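One chain of protein is taken out of this complex; the other chains stay put.
Up next, chain A:
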Amino acid sequence: MIELQGLTKRYGEKLAVDGLTCTVRPGIVTGFLGPNGAGKSTTMRMMLDLDRPTHGTVLIDGQHYRQLKDPLRTVGALLDAKAMHGGRSAYNHLLCLAQSNGIPRARVREVLDTVGLTAVAKKRSKGFSLGMGQRLGIAGALLGDPQILMFDEPVNGLDPEGIHWIRNLMKNLAAQGRTVFVSSHLMSEMALTADHLIVIGQGRLLADTSMADFIRQNSRSYVRLRSPEIERLLDVLAGAGITAVTTEDGHLEVDGTESAQLGELAARHKLVLHELSPQQASLEEAFMQLTAESVEYHAHSAPPGGDPRPVAGADAPPDAPPDGGAAPPGGGWGADWRKKKGS
């Protein structure tokens, strides 16, 4: 169990993490989601007492990390793949970690076997691919057979087989009653692994909900219709009080009406339908909508006819307008810039 209470980290003027309060529970995989620069890694570093919070605390089973008597036996963490000395062999890297916590030497062989690096145990990690480095980092996290596991972007650089492996590993670890906390910026990845979601943007908590609830609340479901008699279909729908939106490729999209009802309606009016399919907007879209206002590094695609912008997007002032950020995502930046220029 990890408890964050009002966790805040300030770097100069910039709030990297802003009053984060949440709880990571055992027995499930908790996904920690946010766009790049949202403060995920900073939060994880504060959990491990690598960075000191400006305010707030993190409690690991009721204790501060630095009070843990045998930290690797309690928390295993994968921060970044290459947080190791490249000149040291995989075996020696794990050995020195094991020794520092009084973990039996035999355990090093066990975890190397678990992550499938036994064959390269004596090789220096400098020559490892990103995926192999990631596996070695995971081996280090598993070394103490800990009750809490934290992975920062664990699927980075893994091949499909490796991704499949780590997903199952995380699920199995959680099923054994451990606390599994995994960060990612990919909603699709989380949808496959996480049971619970904590979403942050610009250091602030945006959502703390179960995966099922998140899916229910955030994915827009609609029915897609295709018909050769589109005009008549629109009339019939309008007659029944149903609003339909015509898409660019000539489909109709209907929100809030069951596909069965639409099919029956079409049949009653003897309309030919080429398609009648219930759809759900992807979770990726839902996630992007949720975090749109807090994304720090936008890539700007110049709008057609829009004024060419003199500066690159990275210089954009990240602060949302004080009136609650009601500005539509995308328009916000330019408006901000013009405001700044005017003042």
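In this text, a residue touches a chain if its C-beta (ideal position, glycine included) is under 8 Å from a C-beta of that chain, and two chains touch if they have at least 3 such contacts; residues count from 1.
The rule is short, and it goes like this: contacts and distances are computed from a predicted model.
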- [ ] Assuming one chain is omitted from the figure, identify its UniProt name from "Sulfur reduction protein DsrJ", "Aspartyl/glutamyl-tRNA(Asn/Gln) amidotransferase subunit C", "Electron transfer flavoprotein, alpha subunit" or "ABC transporter permease".
- [x] "ABC transporter permease"
TODO: Check each of A:E3, A:D49 or A:D208 against the chain that is not shown and name the one that touches it.
DONE: A:D49
TODO: Touching the absent chain in the whole complex: find that residue among A:N36, A:S129 or A:S188.
DONE: A:S188
- [ ] Among A:A121, A:A174 or A:L290, choose the residue that contacts the chain missing from this document, as touch is defined above.
- [x] A:A174
Open item on the list: Take the complete complex as the reference. Which residues in chain A touch the chain that isn't displayed?
Closed with: 1, 25-29, 45, 48-52, 65-66, 68-73, 75, 77, 79-80, 82-89, 92, 95-97, 99-104, 107, 113-116, 140, 144-147, 161, 164-165, 168-169, 171-178, 188, 191-195, 210-212, 215, 219, 279-284
